[in-house]
Structure formats: C-alpha cells, structure tokens
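Omission of a single protein chain aside, the complex is shown with its protein chains in their original locations.
Moving on to chain A:
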Amino acid sequence: MKSTRRTHRRHAQMTVLATCAALTLAACGVGGGSDDGGGEPADPSAPIRAAWWGEDNQNQALDAAITAFTEAGGPDVSIEAQPWDGYWDKLATQVAGRDIPDVVMQAASQLPTYAGRDALLDLSEVDLDLSGLDEGIRDFGAVGDETFGVVAATNAMGFVTNSDLLAELGVAAPEGEWTWDDLSTFANEVHTASGGETWGIQDGGGDMILFILYVRDSGREFYADDGSINATPDDLRAWFQLWADMRESGAVPPAEATAEASGNLPGSPLASGRAAATFAWTQDYVAVQSVTDAALDIGLPPYNSENPSLWINAASLWSISAWSENPQGSADLIDHLVNDPEAIETLGVSLGVPPTAAAREQLVDLVSDEERPAVEYMDLVADNSRPLNRLWPDGFATSRTLFDQLDESVAFGEMTIDEAVDAFFADAEG
C-alpha cells in the first residue's frame, strides 16, 4: 500500500468524485419523494410481488393458491416468504428503500405504523369486494376513515389445558363463568395436587393482551377512544401482584424457566408436560397440540357474560404497497385469496380461521382433527365476545414489548411492582 501512495494522490480527485456520486445515489434512496403511481393508468397484468411470514405448511398453501391465481389469467407473482422475526426487519428496510412488495401480509399491531407512515395504499383506490367479510373484523384494516388491510384470517386468545394431566391429578379446568381469582385458585390446586411437581399455568404476566382481557373483564377498555391508555395504575399493580403471588407459591414457573422457554413453543412448559395450562392464540394451540401427545383443550379465558372480555382478532391482513405499480392486479390477488372457493380450500385454516362465513361453511368438513377444536372454539368466541372499542394505536407494539420487559424485571426481582407500574405509565404518557 505504502509504495503506491504517490499514485493514489493523483486519483484522490477521482475518489472525491466517486464518493459524491455515491452520496447522491444514497441521498436519492433516503430523500426521494413518494411517487403515488398517479399519472398514467397501470397495467393490470404487470408482474407483482407478494410477501408474508409463515411456517412451511402456510408457505406451501399460499404458494399453491397463488400459482392457481396466475394460471387463471392473473399477473405473474414472485413470492417472498419469511419467518415472523426476519419478516419485519426486512419490511422496515424495504420501506426505507420505497420498495416493499405489492402485496404484503400485515399484523393488526403493525398496520397503524405502516399506514401512518404512508407505506400502504388506501384500498378504496382499487376495485375490491369486501362484502363477504364478517362485520366485526372488517374494521381491523381501517385507520381513520381509510382501509389499508383486508383480514386474511382471524384468531382469538384461549385458555389451553392439558386434559390428560388434569384428569390424572383430579383437578377440573374452570368452565362457564369464572374470574381471574379462580385462575389463581386453579393453578395452586394443580401445584398442590401434583405434590409440587407440576406448575398450574405458564407465566402470562408479561403478555399485555392478557392484561387487556383482565381490564375488559371489569367492563372497561384498555385504550380510551383517543388512543391513550384507559387502564389505571391500580389495575396494573393488581395484575403484577396476581402473577407475583402465583410465582411465589409455585403455581407459576420461576422467572428462569419462563425466560428459557420464551419464543419457543415446542419447549414451553405446557408442551413438555411441566405445566397444566397456558393462555395461547388459536393458531399456537394447533401448533402445540401437534408437538405433544397429551390431549389439549381450549376454552374461554376468565369470562363473565355481562362483560365478555374476548374479541375476535385479526391474525393477519393483506395490504397493498403505496408504491405498487400494479395496484389492481394486487387487489385481484387479495380478492382471490379471500373469496375464491378453490383458494379457500387450498389454504384451509393454515393461516387461521377464514374471515368470511362462506369460507367457514365450505371448510367445516375439511379441517383435520387437530385443527377442529380451534375452529369450533372460534364459533364459541363469536357468541361470547365484545369487539374492541378501537384499533391498536400507533405505539401499541412498543408498549407491548415494554410491558413484557417490565414484568420480567419484576419476576427477577430487579424492580418492585410499584416501580414497574410507574415506568409503564411514564412511558405511556411520555
């Protein structure tokens, strides 16, 4: 290197020029204004890209349904499937490059973030028939007056028990109307009946969704209509205390065991038979059932008919990129995935329970034995739920992460309950 220093100097000018060029390019990448695709009408047969997160079975089903769409005269579709974790990193980066796929799978928790930052197309700009969708869940794709997503599948939170284990211990799972205090009684009963060998229930103290159920159980809402937090510090204190007491008594696994199993369904205490119950989304119920030999049941979380706390949730949504060059072709693909009978059969309940009554009717006889309880559970939820008062506000995802972190700090004794409560509300207000 050193021997060529002199010649390098001559090329210093070139270096500067090239650097400037690179900078200009980069600046374009960062600052280029959004092009709404106005102007000339787009070609509806131009190729499009579709992206989603999913497991193998979902990828195969979607791939097959999309192939059928193209064969039936739709545009060519290149697909980008990813696991959940990498999916959002990649999508965020693609947004920075103004280059997200035409059709993207969205989550209800992320949709406001992307819609609020102008990355998604208002679906009223394309021709898309959504009349078949259930009334209550059509709004999940809305932000303000605009619609940015079509619910692809629904799910709900459930109370999952290991019925084999409970029968062995002679403990009955709560049924009918029951309260969060009953949960604690049940969990302690399991722990005692097993001679301390089995935990009653997996630690759910860090799951903000469960806390939302807890608040709604008393007839109030977690979010006020304006998106600020409506739950009180007293609610949260009682919630953390509920789980701290259960942790103390051994009804719930210690913090280390919970931390170790986090993000690992097959390794969860329920799946390995060390806990008798857990709260889980319907699709996770199906996933855990497929890795354990024990018979699992799914039922309503603490419930009272006066204030049903559950709601039917959007497991995933389909959205269109704001920068799509073929928005109508993209809309046609979404229409195909949600409304086409053949596609409905191909997809089955791989993504969750379909959002249209027609699809559910069509699938009744087609689901497997492992999936059936989840589908039946959704019918139960449909009759015993109360829609959310509003959609998740921007910042929901961050609150949810913080909630989990604070609960973990409490569980490990790094924070008192009061400190955690203060920290949560300080962040919510800040």
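Going forward, a contact is a pair of C-beta atoms (placed from the backbone, for glycine too) under 8 Å apart; a residue touches a chain by one contact, two chains touch by 3 or more; residues count from 1.
Going forward, contacts and distances are computed from a predicted model.
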Record-based protein name (UniProt) of the chain missing from this complex, from "Transglutaminase-like putative cysteine protease", "Glycolate oxidase subunit GlcD", "Fumarate reductase flavoprotein subunit" or "Sugar ABC transporter permease": "Sugar ABC transporter permease"
Which of A:Ala51, A:Ala119 or A:Leu388 contacts the chain that the document leaves out: A:Ala119
Touching residue (missing chain; options A:Ile48, A:Val95, A:Ala108 or A:Leu213): A:Val95
Sites on chain A contacted by the missing partner chain, in the whole complex: 1-3, 6-7, 15, 18-19, 22-23, 25-27, 30-31, 85, 88-89, 92-93, 95-96, 113-114, 117-119, 255-260, 262-264, 398, 401, 405, 408-409, 412, 414
